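In what follows, a single structure is set out as structure tokens and then discussed.
Subset of chains shown; positions unchanged.
In order of appearance the chains are A, B and C, and numbering begins at 1 in each one.
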Amino acid sequence: MKEKSKRTKFLSEYSYIAVYVIILIVYVITNHGLTMSGFMNIFRHSAVIGIIGFGMGLICLTGDIDLSVGSMLALVSGFSVVIFNMTDNILLTFLFAVGFGAVCGLINGMLVGYGKIPAFIATLATMLIYRSFAQYYCQHIDKNLIGGGSSVYRMANANTLYQAMYNMGNGKVLTVPIVGILLIAVTIIFVYLTTETKYGKQIYAVGSNAKAARMTGIDVDKVKVSVFVIAGALVGLASFVWIAMNASADPATTGSSYEMYAIAAVVLGGISMSGGRGKMLGILFGAMSYTVIDKIIVALKMDSLINDAIKGIILIVVIMIQIVSPRIKEKIQKR
Amino acid sequence: ATESASTSQAATEKQNTGESENGDSTHIYVLTAPEDHGWTGSVATFAKEKIEEVNAAGTYTSELITSADASEQIRNIEDILSKGEKNIAIVIQPIDDTVQSAIQQIVDAEIPYVAFDRIIDGVASSAVSNVKGDNEGIGVAAAAYFVSCGMQPGDEVYVYEGDTSSVTTLRDQGFKEYLLGNAEFEDATIEDSLKWTEEQVESAITYSGAMNWSRSDTKTAFESLMSDAGNADTKWFYAEDDELAMGIIEALNGGGIDETTKEAFLANQPVISGCGGLDEFYGMLRGENYTELTAQFGGLVSVTYSPSMIQTAIQDMVDYLDGKTVPQDHVIECENVTSENVTEYEGF
Amino acid sequence: MIKDDHFGRMELFMSLLEMNGICKSFNGIQVLKEVSLRVEAGEVHALLGENGAGKSTLMNILTGVHDKDAGTVVFDGKEMKNISVKSSENAGIAFVHQELNLFNDLKVYENIFLCREYTNKFGKVDTKRMIKESRELFEELGVEIDPEIEVSGLTTSQKQLLEISKALFFKAKLLILDEPTTALNNSEIEHLFHIIERLKESGTAFIFISHKMPEIFRISDSYTIFRNGEFIDSGKISEADTDTIIQKMVGENYSSGEIYEPRQKGEAVLKLENLSGEGFCDVSFEVKKGEIIGLTGLQGAGSSELLQCMFGATPAYGGNMYVNGNCVPHHSIQAAMKNKVAMLPANRKENSVVPDMSILENMYLAEHVLSKKKPCISKKQEEKKYQNFKDILNIKAADSADFITSLSGGNQQKVFLARWLDTDADILLLDNPTQGIDIGAKAEIYRLILKLASEGKTILLNTLEIPEIKKVADRCIVFYNGKIAGSLAHSQIDETTVMSYATNAVQLEEVL
């Protein structure tokens, strides 16, 4: 009896893994097999959205949302390109990206935590602001700083470290892409942060019952601000990954709709949008599931106008499997 | 609708002369699409440049209004009209066909306007001029280039689409129409022996769906496509924008594709087309970058579709207000830019 | 309640409610084992048992909140199958839950009439009539609540009164009151009992769940006792006595003797100087190290608000609080905690329960705030401490990793007590700490409080149960209308004296 209930618990808590495996199998079938590098590409292509997803996940755990992550990606990666072009220094670029991301996150956090503006509208506003800045400065900055491009921030390939940077974004260690390793590292850090630290527990408490959390001495506003800052820093990290992978950032298109993708990854990873429930590990699988769904659509070669419908239906089916299956199992077990 | 068009033309002429009598300078509103990807962004940039020029010249004043979507554009037009200003003129890049009703209001208010890029049939006849780059022409030109590179009826073609709007639809259509023998490129249709059948067009062409005009989306999608080694056989890649084509190039340059698949793909001597006039793409044609890669291609082309056409549209309006005659149908033909003629073109 | 139809004769012989062989398991753990319950029309039936005995669960089954695994429910002569909240309500059962179930965003009268609004023939709700009848209802029940304000603006006790009023308003055949008096004072309780008696005469039956023995003997006609999810006994209250009932509940002998002993007290560690805030003003007093102070007063007296303000949960308008001579900044819980002040708040569901977290995590949250210098968690150590508290407080729980919401109300309360004991605070502000705790465990907690005090902890205990104060407090401070009305030494504490101060019948003599 006890054993059985443990297995059900596992299935209901880790159903995102089951879901990922199912999606992966569908992909392998529709794609007529999958090579090693095809498999590794899933990691590569999940890296940016996965890293952003962890930040979004923390925010969702506190019961908020951040719509500005995509615009922030455009702004931070654009400015990071400028810093790279100016300094020709990878470490400085990295520090700038993470730091600037954290500052953008701090602005969101202050609006939500101390300004008491609903997160949805506060980050909708900063979503407009950040992208607008990214686009404006791209046009109003010395052309050399944006690598000579007219409407894109481009890494100057004259820089001595250009190739090193590009290799970081596109290279592999043995067969594993470097950015994939980074994604795994971020996963480990955030799983640890949320399960093994006091701060992690406070995040859950704030999302679960903010009033009770406050009465235990947790500084609820500070926790809210802090998750936005962390999410911003992660967007900064993702920006660094982005420019290493793409060598440029287009302020108009980079990261557009990424807030939706990130949220989809978070929800596919089993995190509740009303706060307090879910596991960080889920986000890794959620992001990969989302990536694979896109790949399935490429592999299906349907009429392009119907692609989005297919994607929507897959999303619903997947979430259904994830949400409904543990409930059905529970019912069956009861009989 | 045609009736009101003709009367309004008479009216605008009246207004035109009236303007020169009382000397009030006409204000030209320039309404463009959102600056949400490279090409439309450049339209706005070029528009701003031209507006500065017009303002500097002093005869007329001008301002730019970009709108996020069609209904916002409609609202902006209605607000302009509600002010009831005299001596205004409008240059508009309609975001989609729903803007027709607003343009009709412009016509009804007897305000001269130039339509740019998207020509809405219902009101086209009442415009001072319709300046359009030829979206269908892009597809036609790309198809013609592929055929000149040896594409046979029924060859697999992969199309990278920017979005799923009507622009894309037109670019898709031109491509098909040329292959079917219904469209001309440089005054010639496809040779009968190379003509495709409807079935071939339906079955051999695969469309990507929306790449959001984004290089990195295309890069990711292309890497995914190549994870199925079977797709390495595809030789013809029609990207409906230079940014998208650059995504393919970067994917081939990066580490996301199996070496064997990549070799097989390049062994086919793939042919890639882009469109727009991105200077980075022209750089490839000039042999400045990605030379190792482009050397293995069977062909590389960028179809012209310059955002600087907006300047032509504004100039048409200025000419009209100056009293010069302006051709109502002002189509700017598409041309194929290849390594041979790239020196004659300027990228953006 | 004899009806004229042909079922009428049957009803003469059948009880109003008969529950038989009810079984219920949560996650494979059986919490109700073939229990039965029989309630007659027009009686008050006390349902008794320790924390976690299964009382609330049985009531939840009767009202369709939970599904039963087995057993039958016959109400008013009809078997009820597939009970839903709606169907039990339609059958004439009203339920005042152990935890508050109010809509904080709605107005008071909207809460009362939700789903039963008066409407005209066009479906327009008759707001005026609802407000009027709410006002009449409150007058009848002697409750002072403005029907037009939002529930979020009510105090905990007002919320509980509202819950009861809501149930009383609709003349149900059976009214379930699951620990309805935990936030009420004596006169409110007495008022409630008058109403119960009146309704009883008109044939309404009551199921009354409480851990307060005097109340049970005061109001009930018969009783049923559960222990560990099993039916133990039932009978007439008139034929039973307190000790045997407690013995049956707890399963062992239980001594209810005097446990208070005078202690040596130290220096003054806590000092209030003209502290004012929402609901109270100009409060000044001093507390010595190791002292236990009981605070009490009628509804709106402000003692609960005072504790909240002292803990920094609400802003102060003026005055100061000193701990060991340090002035503690206003409105900062962190600052209070740094000064080793802890507070167990009233209204468990809103202020204490973190529903998505486990028992262990719930217990540890406050300690984590204090020990944030060490950011990582040591699970083993925490588990060890938890087991210790589990033994001391007799917490009935299967696994520390289970959700807090899987505990019975009383057991949850014990976890929150542990939450604050675990912080090693020197000054404990306990607001109604034994809310919902059973009689056996209560005695343990009183002993614990006395032990803590003798170890040098200072304790402020806000409660409406004067016997509770009598058991532990060295001194009792009585509030009236936001001000201190009187201060009584341990020997002076008794119900009548306290009440005379609380109702302002006696004016303040000595200034503290």
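Heads up, the rule we're going with is that a contact is a pair of C-beta atoms (placed from the backbone, for glycine too) under 8 Å apart; a residue touches a chain by one contact, two chains touch by 3 or more.
Keep in mind that what you see is a predicted model, and the values were worked out from it rather than measured.
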Quiz prompt | Overall composition (this structure file), stated as a label formula | solution = A x2, B x1, C x1
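Basically, only the chains that are shown with their structure count from here on.
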Quiz item: So how far apart, in whole Å, are chain B and chain C when each is placed at the average of its C-alpha atoms?
Solution: 72
Quiz item: Across the complex, what residues on chain A touch chain C?
Solution: 1-2, 5, 196-199, 201-202, 204-205, 207-209, 211-219, 276-277
Quiz item: What residues of chain A sit close enough to touch chain B in their complex?
Solution: 31-38, 41, 44-45, 135, 139, 149-152, 154, 157, 166, 169-172, 177, 242, 245-248, 250, 252-254, 256-257, 294-295, 297-299, 301, 303-305, 307-308
Exercise. Using the touch definition up top, name the residues of chain B that touch chain A in the complex.
Key: 35-38, 41-42, 45, 159, 161, 164, 206-210, 212-217, 219-221, 223-225, 227-230, 243, 250, 254-258, 261, 279-280, 289, 348
